[in-house]
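Take this structure first; my questions come after.
Missing here: one protein chain of the complex. Every other protein chain is in place.
Then we have chain A:
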Amino acid sequence: MDISFNRVSYIYQQGTPFEHRALKDISFSLNKGEWLAIVGHTGSGKSTLLQHLNGLRQPTEGEVKVGDFHLSKKNRPKDMKQLRKHVGVVFQYPEHQLFEETVQKDLLFGPKNFGIDESEFETRVHNALAAVGLHEDVLERSPFELSGGQKRRVAIAGVLVTDPQILVLDEPTAGLDPMGQKEIMDMFYHLHQTKGRTTVSVTHDMEMAFTYADRIIVLENGQKLIEGTPHELTQQETLLQQAKLDLPERISFVNKWNQRNSSQLDETMPISELAQKISQELKEIKDQ
């Protein structure tokens, strides 16, 4: 499913002293199978934007299109459930949504709500567990007796089990250790690659955005500041600083290296190759 935002604005508590314009005139489009990262600082409006993707919020102005679903101030799709079935959202600390007695029941919560045929339940649960790397032993256990990392995986499986065509990720790795972060993100990347899922991830972690996304949108104060491929963003360091964002360390290092030694290193090459090139250039500098 394609996604498009056409001049979308969102105002919180309109007409009260607490009125707050969280999104200002946002337009972009996203094709099936792309990974878009939305980056911004706290309060930049990225979470508000995300909530438009499955109809949790309707734009105050403008129009959001997700596949055949159109959302605007006046237009609310009648079959909201269908939209939400196709757009799976993994929120921050998704383990907070667990509530059932057993993992199995919790995983089937979504499929039951969406009216998915019971005959598919077994394979769906099996696939979702496999995707997050959990053993089927956990199915009969209470989600509350699992470890933190396992809980999070169960919660993510609870979203994947409905097999959404669009996956929306709201910092799903917050609070995990670096190893766990990488595992979870690699898992999402694998799903994205093998199943051709459209993915929208919201994060303030530039490293993550640069590693996984095909395209990045930088939000600041509810406005779109930059849109481009990770490579294009490497040339926008000043604009990024305005949004209080840093380029990933590797890229800013390569940028500085290229400037200082007037060389032409490419930041997209694998890190081992990059290291070799740098040591080569270092030797050349020494020899001169």
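By our rule, contacts are C-beta pairs under 8 Å (C-beta built on N, C-alpha and C of every residue); 3 or more make two chains touch, one makes a residue touch a chain; residues count from 1.
Convention: contacts and distances are computed from a predicted model.
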item	value
Among "Isoquinoline 1-oxidoreductase beta subunit", "Cytochrome-c oxidase", "Peptidoglycan glycosyltransferase" or "Cobalt/nickel ABC transporter permease", the UniProt name of the subunit that does not appear here	"Cobalt/nickel ABC transporter permease"
Residue among A:Gly110, A:Gly222 or A:Pro248 that touches the chain left out of view	A:Gly110
Of A:His52, A:Lys85 or A:His192, the one touching the omitted chain in the full complex	A:Lys85
Hidden partner interface residues of chain A, rising order	13, 15-18, 51, 54, 56, 81, 84-85, 87-89, 91, 94, 96-99, 109-110, 113-114, 144, 158-159, 162
